[in-house]
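Just passing along the structure, written as structure tokens.
All protein chains but one are shown in place.
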């Protein structure tokens, strides 16, 4: 097998409305995570580390920041002459007008010409809002070895939670025999991760007929996979065991950040064999002042701490001023907590300032507070 | 003045329907020219050579090839960490749906957020379908020195043809006092080249009010420039004297190619101080066989000539087989003229094959023939 | 605007001698405040000043800088028109005295002659400061002087800057002398090895120096010419943070001096970015057992112990109960549980596990060799 025969498409279309104001000005995959990363760094770095050269990022919502961000493919080493990251938005064609992506499958269908340009044997479909490290090349090996038409990555979930997921029922060979979306009585605990490898020529045919089907939702889970099962195609489940987190809500985004404070650190971003690439700020290293107090903190370059930070993630160029307290909180890039302010159980959005002496959030709130606008000081 | 305070936007939206089938699968700026170039190489190389780092390419039509092409900013040296070429298509925003660009000005208005990201002092507006070499930095110097709100590049045209152009009437200081689109009785021979420099904060305000104006065509020539004149803003004309060609039709595209055969060669693509950058094929140099006849030919690497080529431009990987004749013709990349075929006064589109012994075009045709489909051989 | 000058970053001169560190890499490649290399500062000065055609001269150990600088992309210097170019000079092993900047330039004279720019700005690879070369150049042209030399006023020259040259400057800002700092006065104008002149004069001087003595550097030649009053040479005073990294003590002090927020603010200003190559390190984790005060911590670290008044480089591990005070710790070092360090420079990949205490003084910091295990 020669390298470069699998092309990846990242579905980044969603407005991510459960992330509220965080996605007002940036598409969900461009949302910050873990101090210096953006969510889309994960699938992109996984691609780069898996030896995939061409990655399409499908979006139609607020693509400017995402566009500028991913177009610099050099961040992930995806900028050699035959490699590239391309933002693909809906467009007019010789035979059709400008139209939104009608579903996950339609987003791919509308870009068949893009894919054909590179003539790949296999197509990898990814979601833009999951935090995990995965070697897609190993998944491709399984796909090839077992002669599958489609391979779906699955992970075991506690059986009692299984009814919240798309569940794959497999036979003893690992072949998928049934797919149930949020089954009331799940027969298996293998949840789909929304990661698919298709043999491109098989999928291409299906997409073309799906495009014409007026009753289709043009969705992989609802239409394409059931059609393949109905046609007795070989679909296999590929089990993934490592750290995986959907960061589609404020609470889950906060949790995923907090996981980085854990000494066990299942995600392990320091692994030199599987780096997650991102952009780097031209800033000083993290500066910790003479009177600062740090206790379980994940912090990155450009951070300035002169007050107290506890159980918190401090992102690029965020500041905790003298006398301020940041507890169980994520400060996104450029967030500033002014003198004497206290922030507890919150995500403070990029560039937001918490004024002097202000108090935001509380230790016993049920949900995490998203602070997306400046908070006035108390003087 | 620091470098990087002017950002460029290339209006590449047009489907270029006067170029017929050449733009069926590629946007007009991606059409081939001069053996190894694409039209968009000219504004992009001019930008790179003028020290402009950030270039937006505005398109909504068939952007896939254009996207893959320009996204590799390295071709023009526009890939350092603070530089980039970005394809900007219409997109959904927090407060608006997906909508086509309603005019040249609207295309800029819809991307105000993109421009603001870089906080430029000046904005350069370019068209994607002109062949010329121009130092936009000199034009900016004129704009700054004269304290203009807008500077419009103009070139002198023969006065009897002036009624075909947008004409700028200036006072003795070079200030524009009137703009007439295709005037029946032109008062001046200075035609607008569709190249504008605006002081960004001035333009920004105008664009925002123009967006809301239901009667506006959202066009620079029809709306923005007249509004500025009406408001007594300082608009100046910047005279350009060098080679310039609009390649919007098959005939003019052919002519622009033929100009390269001229020994006078006003365009001078070999000028080491102002290179036009493009992509390079991983091919052999041009190969000329033992029985080939070449007479006034412009040819590039990967070309193979075993027959006769006269007054012609032969593009990357094009072939003229033994006994074939190519006269007064442009072979686009990968075009093949098989044994014994004859092509006269034509543009043969990319990848098109003229079969053995076929005869295409004639020496006395009024217009240039566009051959966009394979021509069967005569056997 | 097309720049009127190109830039030169010189190779490490003979008199720069940083104990230990320099055995492994040239001075320009030294890690600075945890995440930069010293050479990032002159190159960022050029890039921020719009001077995008830059020659970097490499002498010993070229690989360290070649890997770091690459094509100059991190510094926005890889456009097709202008670029960062690396020049390899023959390192004369037969006798160190032959290794001068003049010999570097002579090796590559045709590359210098080919450049279209009228002026050249020369900056050293081993000094850290911020300077807008574009305004300096404009001033130079306006002044009509043949050469503009940059200097910094210091008040501790008796025991600092002893590897530097000091200048005499008269009230008209003309340079009256240039000589090695012999430590005989506290107040001195230290020559920052940074100067501007026409390319034609530069090439003249290079050739003239070579004829004068095969072992003379351009600075040495300038000393002679200043005495002879042959040229109009102007001194311009630099203000703001300035450090010369020319021996172990100055390396140590200049790193720690940036813990002072005033110095840090002076060197790092919005819009005047200091560029460097990314290493894609993850953020650092500070454990509940840690205490960190008045320190800089680069990315990729795990801090379980105490860090005070120190600069900690990338991917350093500081174990439980370890105490690191007044130290400069370089990348990938490992300070074991319960180890106490004071006033130490710990080179890359060193592991201090079994030796439980190493104490120096800020006036005489200790040095732990690269990859040593203690």
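Chains: A, B and C, in written order; residue numbering restarts at 1 for each.
In the analysis below, a contact is a pair of C-beta atoms (placed from the backbone, for glycine too) under 8 Å apart; a residue touches a chain by one contact, two chains touch by 3 or more.
These figures come from a predicted structure and were not determined experimentally.
In the whole complex the chain that is left out makes contact with A, B, C. For the chain left out of this panel, the touching residue among B:112, B:269 or B:327 is B:269. When the missing chain is restored to the complex, the residue among B:36, B:218 or B:325 that touches it is B:36.
Listed here are the subunit C residues that touch the chain not shown: 62-63, 66-67, 70-71, 80, 85-88, 93, 280. Residues 1-3, 48-49, 51, 53, 76-83, 137, 141, 275, 277 of subunit A touch the missing chain (whole complex, contact as defined above). Interface residues of subunit B with the unshown chain, by the touch rule above, are 34-36, 74, 260-261, 263, 265, 269-270, 275-280, 282-292, 294-301, 313.
Heads up, the rule we're going with is that only the chains that are shown with their structure count from here on.
Counting C-beta pairs in contact across B-C and across A-C shows that the higher total falls to A-C. Legend note: the chain whose CA centroid lies nearest the centroid of all displayed protein CA atoms is A.
The chain with its CA mean position farthest from that of subunit B is C. Averaged C-alpha coordinates give centres for subunit A and subunit C that are 41 Å from one another.
In this assembly, the C-alpha centroid of subunit B lies 46 Å from the C-alpha centroid of subunit C. Those residues of subunit C in touch with two or more other chains are numbered 73, 275.
Counting partners per residue, subunit A has 74 as the residues that reach two or more other chains.
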